[in-house]
Every structure is written in C-alpha cells, then in structure tokens.
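A single protein chain has been omitted from the complex, and every remaining protein chain is retained in its original position.
Chain nomenclature is as follows: A and B, assigned in order of appearance, with residue numbering initiated at 1 for each chain independently.
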Amino acid sequence: MIIDAAATSRCLDAIRERRPLIHNITNLVVTNTTANALLALGASPAMVEGADEVEEFVAKSAALVVNLGTMSADRAAAMRLAVAAARRADVPWVLDPVAVGVMRYRSWLARDLLAHAPAAIRGNASEILNLEGGADGMAHGVDSTAGSAAAVAAAQRLARATGAAVGVTGAIDYVTDGSRTIGIHNGDAMMARVTGLGCTATAIVGACLAVEQDRFAAVVHGLAVTAVAGEIAAARAHGPGSLQLEFYDALYRLDAATLEERIRFG
Amino acid sequence: MIIDAAATSRCLDAIRERRPLIHNITNLVVTNTTANALLALGASPAMVEGADEVEEFVAKSAALVVNLGTMSADRAAAMRLAVAAARRADVPWVLDPVAVGVMRYRSWLARDLLAHAPAAIRGNASEILNLEGGADGMAHGVDSTAGSAAAVAAAQRLARATGAAVGVTGAIDYVTDGSRTIGIHNGDAMMARVTGLGCTATAIVGACLAVEQDRFAAVVHGLAVTAVAGEIAAARAHGPGSLQLEFYDALYRLDAATLEERIRFG
Partner (left out) sequence: MIIDAAATSRCLDAIRERRPLIHNITNLVVTNTTANALLALGASPAMVEGADEVEEFVAKSAALVVNLGTMSADRAAAMRLAVAAARRADVPWVLDPVAVGVMRYRSWLARDLLAHAPAAIRGNASEILNLEGGADGMAHGVDSTAGSAAAVAAAQRLARATGAAVGVTGAIDYVTDGSRTIGIHNGDAMMARVTGLGCTATAIVGACLAVEQDRFAAVVHGLAVTAVAGEIAAARAHGPGSLQLEFYDALYRLDAATLEERIRFG
C-alpha cells in the first residue's frame, strides 16, 4: 500500500461518507473536546463507560478508543470489559496510555489491556518508552520528557510484540508496525499548550481504524490529519484558546488539496 | 395562552430577572457547555450529582435537568433520589433520554424515571420513538436515524401517557402536550456537528420551566431560544468550533427584536 496525501484524503472521505460510530472510554478532561473533534471530522462519537453498558455498545461500534487519563477503578473495570468485547466482536481498538510509567496502577492496567490485541497504540515518547520497557518514572506528569525520535526503536519493538501499529507523537510524529516506519513532519509547537490534543489524535486514529483495514495506514492518516489541522489552526491563532477553536474549524473544512499541499511524510 | 415570539421574549426576561437556580445531573461530555449556556442565558446553573447531596440540593432549586448520557450506576442512583425529591418538593424536572433504545440499561432507567412525573421530555426522533414505543435499536449511537416529523405521533402519545410536554428536535423541532402541537422552523444543520447542543436545549428548557407555569409553553420557548441562538451562531461561524463560541455569545445578546424577527412557529 502506498502511503501518501491522496491515501490520507481517501481515508477522510470514507469517514465523512460512512460516519462510523466511535465508542470512547476516555478521561474526564477531554470528553467534550474528543467528541467535538470526531464530529468536526465527520465521525459519530459516543462516550459510554458504564460497566452495565460498554459490552453492549462496543459490539455496535466501528472502533473503540481507550484512554487511561483520570483513571478510576470503575472506569478500569469498564475498560477491561470493553476491550474483551471488542476482541470478541472484531472491533478494532486503539490504546492511549496516558501517563503510563508515572503511576504504577495505570502501568499495570495498560499491560493487562495490551493482552487484548489493540490494533493501534498512540502515546508520547515517555509513554511509549515506559509501555515497552517498563522503565518507570521518566515523564513529567502527563507530558513527555523525551523527544519522539528517542522512542522509535521502542515503538518498533512494541509493535512487533503486540501486533499493533504504534504512533509516537512529538515535534515529528513517527508511526511503525515493526517493519514499516514513517515520520510525519507537520503540526505546531503551540499544540502542546492545548490540553488533550494528543488524546484527540488517538480518537481520530480510532475513526481511521473504522474505515481503513491496514492499521499502519490508519495510524498514519489519523496523525497526519491531526497535525495538518493543528498547524492550520496555529497559523490562525493568537494563543491556545483560539487554536482549540480553529482546530475544530480546520478539521471540518479539511480537503484533499490542503492535505496534498501540506502533508510532509518522510 | 398565545405562543408567539413576544411570549418567548417574556420568558427570557423572566430568566434574566429571577436568575433561577437550575440543578443539573448530566453527562460527562456536556457539564461545562451546559453550565456555560445557562450562564450565558442568565440562569444560575449548578451540577450536583453525589447521592449524599442531590436530595438536599434539588429542594433548593427552581428546576431539575436529568440527562442520561455517559450513564453510571452511581449517577443512576443519584437520579432516582433526585427525581423523587423533585416530585415531593414540587420542583419541575425535564428528562433528556440520551441514547434510549440503544442500550437496555438506560432504557429501563428512563422508564423508571418517567414514573416520577417529569414536566418535560426533550429528545431526538429515535429517542422519543424508543421511549414511547419500546422499539429498540434504531438509533446510530447518540444520533437519530429518523427525522423529527416521524416522531410527532409518538411524542403526542408519550405526552398523554406521562403528562409531560414533549419536544422532538431535528431540522424542525416539534413540541406537544398531547392536545397542542407546534413546529419551530429555526436552527441550522451545522448545530449537529457540535457535541451536546441537544443536551443544551434540554437544560434551557429546564430554565424556562423554572419561570413558566405552562409546561408546553416552557418547552416551546426553550427550544425556540436554542434554535435562534444556534442559527445566529451558524451564520457567523466558519465551522463547529466557532459555532460553539458564537452560540454562547448569541444567547447572551439575544433580545426581543431578534426573537420577533427570527422565530418561525408553525
């Protein structure tokens, strides 16, 4: 499969046409922004996290997004039910291992969830290094202390060990399935000043998994769409408040010509 | 009672003057946006959902809003306490049956809550059809698969069965109390690309119930205010991000002349 801007554009078209139902179990900070980003993109988001409901809902969904931020025992229990149900129903799911390595509870949880065959994993460098190697404690809260390039080898090992396509986001985003590896040279530094744009990238990857069989391609398309919308938004913004708003508008208006002009794979 | 733009404007004036305390038990996606919409409107919102607190708080409130999104066992328990307390204290309450029919747990919960005499119900067509008829499974996640007109007869039956005024939102909004039925021809298609504007409409209906004895009129005014603010916002917006921001600003600035000029009942 050729990975280029035209392929990303076809993936975006498929989302807008099919409007896949994306089941999110995510953290309390980004429920609203994740739903808005998926709606702006053209998908149909739903947040369902009750233990009484997740199994029933995941079976109706086109993809599942599992995000470990603001973890609680209740949400952990729901996640365990949901990923098992996703595997049974053959629904692709993506893991966002927020702050793995910083707190032991969620490191254990993340490793348990990995046993249920995620199609994709998206994290920052500290998260991917910790998830792969178990080298705890090198992050600064939810933010990475390492550049994304430092985690590429760990991402490749993690991809081979789990079968997932792995995305490491940072100044440059890297995606690998263990054999193929690609860099995405888009985005803007101000994106790190808006909370949860990493979580948004993961949810957009979820939407791509719903319409794209090749999981490596799905992660590439999801991160490319996020980074391009982010750089368009940053160029129009006067600060992180306006960046957030412009990001939704840019996602909504994104078209093939803009992707062709802006995406820089390499 | 005559339902016209002047009546809607008087309802809005009463909210701004009395600043009614609106108790919300709502889903995790829309806590912030619901509070902001009620503040922009002129009401005084509070989100209280702890089982230790809801009964005490509902008795101090002018209206209660119960929204079934992102359901959990804890929030369900709080809702049962709250609606019973609202009935005892004669506080009007409005039900938003998010995704009823999609998941059995919340369908059962919704039907239990209905026994506590809601003053109003606001949902999309799939939700109202499911809530009235028990015909499960026809929604696409939290979004409707039917147009609002398809649910008018079910809304009329639901109103007669429960005593609530029922609003069905969509391209045209319909409101009925079982004998009277009216359409509201306002709003904009882009509103569906912002998460939770339906939930916001329900909360604004709650604010109207706090100041308007006629529950049919309260639902009409609440949906008309939401739809007019939404169409003003859509006209100024470049996408769903700016629509959300402009919506708050439009609510805040809404006046009698604008309502008179824009509202189209029929």
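As a working rule, a contact is a pair of C-beta atoms (placed from the backbone, for glycine too) under 8 Å apart; a residue touches a chain by one contact, two chains touch by 3 or more.
It should be emphasised that the depicted structure is a prediction, and the values quoted were computed from it without experimental measurement.
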**Request:** Please pick, from A:142, A:210 or A:251, the residue that touches the omitted chain in the full complex.
**Result:** A:142
**Message:** One chain isn't shown here. Among A:24, A:44, A:176 or A:244, which residue touches it?
**Reply:** A:244
**For chain A, residues in touch with the removed chain** = 27-30, 32-33, 69-74, 99, 102-106, 140-143, 192-196, 237-242, 244-245
**Complete:** It is residues of chain B that touch the chain not shown, namely 19, 21, 28, 31-32, 35-36, 39-40, 44-53, 56-57, 60-61, 74, 244-253
